[in-house]
Structure formats: C-alpha cells, structure tokens
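Omission of a single protein chain aside, the complex is shown with its protein chains in their original locations.
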Amino acid sequence: MGRTNNFSSIAFFLLLLILGCSAAPIPKLRARPQPCKRMVFYFHDIIYNGHNSKNATAAIVGSPAWGNRTILTGQNHFGNMVVFDDPITLDNNLHSTPVGRAQGFYLYDKKDIFTAWIGFSFVFNSTEHNGSINFAGADPLMNKTRDISVIGGTGDFFMARGIATLSTDAFEGEVYFRLRVDIKLYECW
Amino acid sequence: MGRTNNFSSIAFFLLLLILGCSAAPIPKLRARPQPCKRMVFYFHDIIYNGHNSKNATAAIVGSPAWGNRTILTGQNHFGNMVVFDDPITLDNNLHSTPVGRAQGFYLYDKKDIFTAWIGFSFVFNSTEHNGSINFAGADPLMNKTRDISVIGGTGDFFMARGIATLSTDAFEGEVYFRLRVDIKLYECW
Partner (left out) sequence: MGRTNNFSSIAFFLLLLILGCSAAPIPKLRARPQPCKRMVFYFHDIIYNGHNSKNATAAIVGSPAWGNRTILTGQNHFGNMVVFDDPITLDNNLHSTPVGRAQGFYLYDKKDIFTAWIGFSFVFNSTEHNGSINFAGADPLMNKTRDISVIGGTGDFFMARGIATLSTDAFEGEVYFRLRVDIKLYECW
C-alpha cells in the first residue's frame, strides 16, 4: 500500500515535470546561461578627414544641416553618419593579418554626450571562419563596455543570436578607433 | 502482476512524453502565444527645423539630391533620413521624467504616401529598468497601428525578441511627434 502510494506520487511528480517541460513557452533559466560560443576580435576604424584618403576605412556620409561630411560636427557629432569597412584582427595590432571585415554604419545620435547607434556585420573569410555575424544596437561610446545584440548570422554562424560587448581599446584623436568585441552567442545551431 | 503492467505502461507513456519533449525542433504554438512580458511607453520626437535647435531631439542628416537637411522634402519626405535621441516617458506627457532614451534613425522611403523604415533602441537607465531593447522594421506612418520587430535586447532585456506596436499618439505640424509603443516580448530569458 505504502509502495503504491509512493509509486503514484513519484509518477505524478514526474508527470508534472514532464508537462512543465513540454509546455510552450520554453522554460528559460533565471540565471544568465553560459554562451554556446565565445570569441574575441578587434576592429580598426580610420575615419576620412580630408587628408587620409589612402588609409581611411570609414567616411562621413550624412550630417545635419549645420555640419559637413569632411569633419565630424560639433555637439558631440550629433547627426553624423559614418560608413565603414574595417579590418578585423585577432589581436590589437592594426597590422596583423585581417581575418575578415567589419562592414556597416554608425550614427552619432546625441547632442550632450558621445553616443551612437550601430548596425554592421562581421564578414569572415579565413581558414578558421566563413560566414557573417550581424549586429545592431545602441553604443554609448563613453561607457567602458556596452552591449549590443547579435541579431543573426550566416555560414558558420547560421542563425546565431547573442550579445556583443564592445569596448574602445584605443583611439588617436578623432581619426583612429580600435574596438574590442567580445561576442557571446547563446543560440548556436 | 496488474501493478507491474500498470507501472510499465505508465513508464512507457512517460517515456513517449519525454522523447516528444526532448526532440528538436522545438514545438511552436499554432495559436498566437501570450507575451512573456508586456510594456507600454511613449517617446517624443522634436525635429530640428532651423529655428528650434535648443529643443530639437532629432535632425535630418540625409536627403535626396532635390532636398536639403533643414526642411523635410516634398514627395512625402522620400529620402529623408532622421537621427533621433528622444525621451521615453511612462505616460503621454512630454514633460514627465524620462525613464530612458529612444535612439536611432528613420528614413522616409516612399514617394506616394508617408512611410518609413526605422532602426532604434530603447536605452533604459531608471530604477525600474536597466539595459536596452533593439527594434527594426517598416513603419507605415499613416496606419493607426503598425508592428515592428524586437530584434534583441541587453541587460534586463537580455536576448529579448518580440513585436512592438507603434501608434502616433499626437503630432504638431511636422515638428513634434509622440509615439506610443506597446512592447510584447515572446522570448524572455
């Protein structure tokens, strides 16, 4: 009798667990999960300033009425849109062999402080990685680190989703910016 | 004997359930699911028009060859790109304490009627919310409501996905626009 009861209650408990498990929406962990893939890269942005057309990897292509497209405008560059095609390296050396290109745009979007919105892709074409990772999000430049979204991927990064933590690793005036990107994927197919 | 059979069949039934549960692809509901999180906010867009640089929260930064960047062009503003940094409020009052900033851009993309494409983030920094929500999608402005995608999130909104329903809550000429955003997340981590 006791055993029957035990059995029933264990079965019932299992059933509850199973139902909880099979019911959509899929249960999500409260604790932040571990990434299924993590990678760190650097990319190097050299903004055209009228004198560096040979080396420049980025150019201002939009500006507000009060600005121009050669020099970043006042008011924390508010309204400047920059298009870039920057080399991606595995370490923080601009002259290391690139493993791909960071391609896309950013726009300075605040008058009071430096902050930007960024949409871009990492396009890989190396022995190690093929495919692309797509990013979008707010980039409050003055913060030591800032998180943007990995919104998709192709090839080796098919259907990827996750978070990329950006940090400004170095800069020279308003011409050279080196960004460190710590990519943490939480959906890997 | 009877109990053994019962036990076996229950175990088998449980096993089937478990196998059904563990098999990828993840089962998706046919019926539209309930959001795992729902929030309503307002944001306030004041477009620079040459006379309001103190109050403006947005500026035209791109225009077609036939337009300029001070006044929205004819042909339903086709080709105008606007960058914005707008206050987010909990109610429809421009002067309420902001809970964050809506930052990004929209582009008017049709000659015949007003319609736009929008990419932006909600950047929260309040006692209640920290983190960001990233949005993208078509915004046919003349529709009473229009749905765009929540393509990702960070911080409190880590890995969020969902739908945001935009509606124009009020406007004054071509300078002030108040948007209501009904955010429905269907993936909450």
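Here are some notes:
All chains are identified by letter, namely A and B, in their written order; residue positions are counted from 1 within each chain.
The rule is short, and it goes like this: a residue touches a chain if its C-beta (ideal position, glycine included) is under 8 Å from a C-beta of that chain, and two chains touch if they have at least 3 such contacts.
Quick caveat, the model's predicted, so the values are computed rather than measured.
With the whole complex as reference, residues 4, 7, 11, 14-15, 18, 21-22, 24-26, 28-29, 32-33, 61-66, 78-81, 107-111, 115, 117, 119, 136-138, 140, 147-151, 161-163, 186-187 of subunit B touch the missing chain. Listed by residue number, the positions of subunit A touching the unshown chain are 3, 7, 10, 14, 17-18, 20-21, 26-29, 33, 36, 48, 50, 53, 59-62, 68-70, 81, 83-85, 101, 103-105, 119-121, 123, 131-132, 134, 136, 151-155, 158-159, 186-189.
As a convention for this text, only the chains that are shown with their structure count from here on.
Rounded to whole angstrom units, the spacing between the C-alpha centres of subunit A and subunit B is 19.
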